[in-house]
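Excluded from the complex is one protein chain; the other protein chains are retained at their positions.
On to chain A.
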Amino acid sequence: MANQQPNSGNPRVDIEYRRKKSAEEMKHQVITFALMIFLTIVAFVAAGYEGFSGWFIVPFILILAIVQVIFQLYYFMHMSHKGHEAPALFLYSGALVGFITIIAFLTVIWW
């Protein structure tokens, strides 16, 4: 993974290597950003377009949102890097509890 400490024994070489690695990573971040913008625009267009029914649009834009959040977590928040096992456990536990809460409120509660 990017940004791990390399060991060539020569600090100058290591720095150059790291700089190149993080510049490469930054390029990926910009691509990620472009994809996120694209997903956002698709979601807004889908919601604004009259021709689609709600039964199609709602699941479609929810999937787009989940994909975008995965980009945000794994690239912008660096969860794709090493040493993020505990953060993943925390976050997914939270997401699981949250998901159950939402399902409960949508199905068990009515007025």
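Everything that follows uses one rule, which is that a contact is a pair of C-beta atoms (placed from the backbone, for glycine too) under 8 Å apart; a residue touches a chain by one contact, two chains touch by 3 or more; residues count from 1.
Note that in this section contacts and distances are computed from a predicted model.
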Of the candidate names "Cytochrome B oxidoreductase", "ATP-binding cassette domain-containing protein", "Anti-sigma regulatory factor" or "STAS domain-containing protein", which one corresponds to the UniProt protein name of the undepicted chain? "Cytochrome B oxidoreductase"
Under the stated touch rule, tell me which residues of chain A contact the chain that is not displayed. 3-6, 11-12, 15, 18-19, 22, 25-26, 29-30, 33, 36-37, 40, 43-44, 46-48, 54, 57-58, 61-62, 64-65, 68-69, 72-73, 76-77, 83, 86-87, 90-91, 93-95, 97-99, 101-102, 104-106, 109, 111
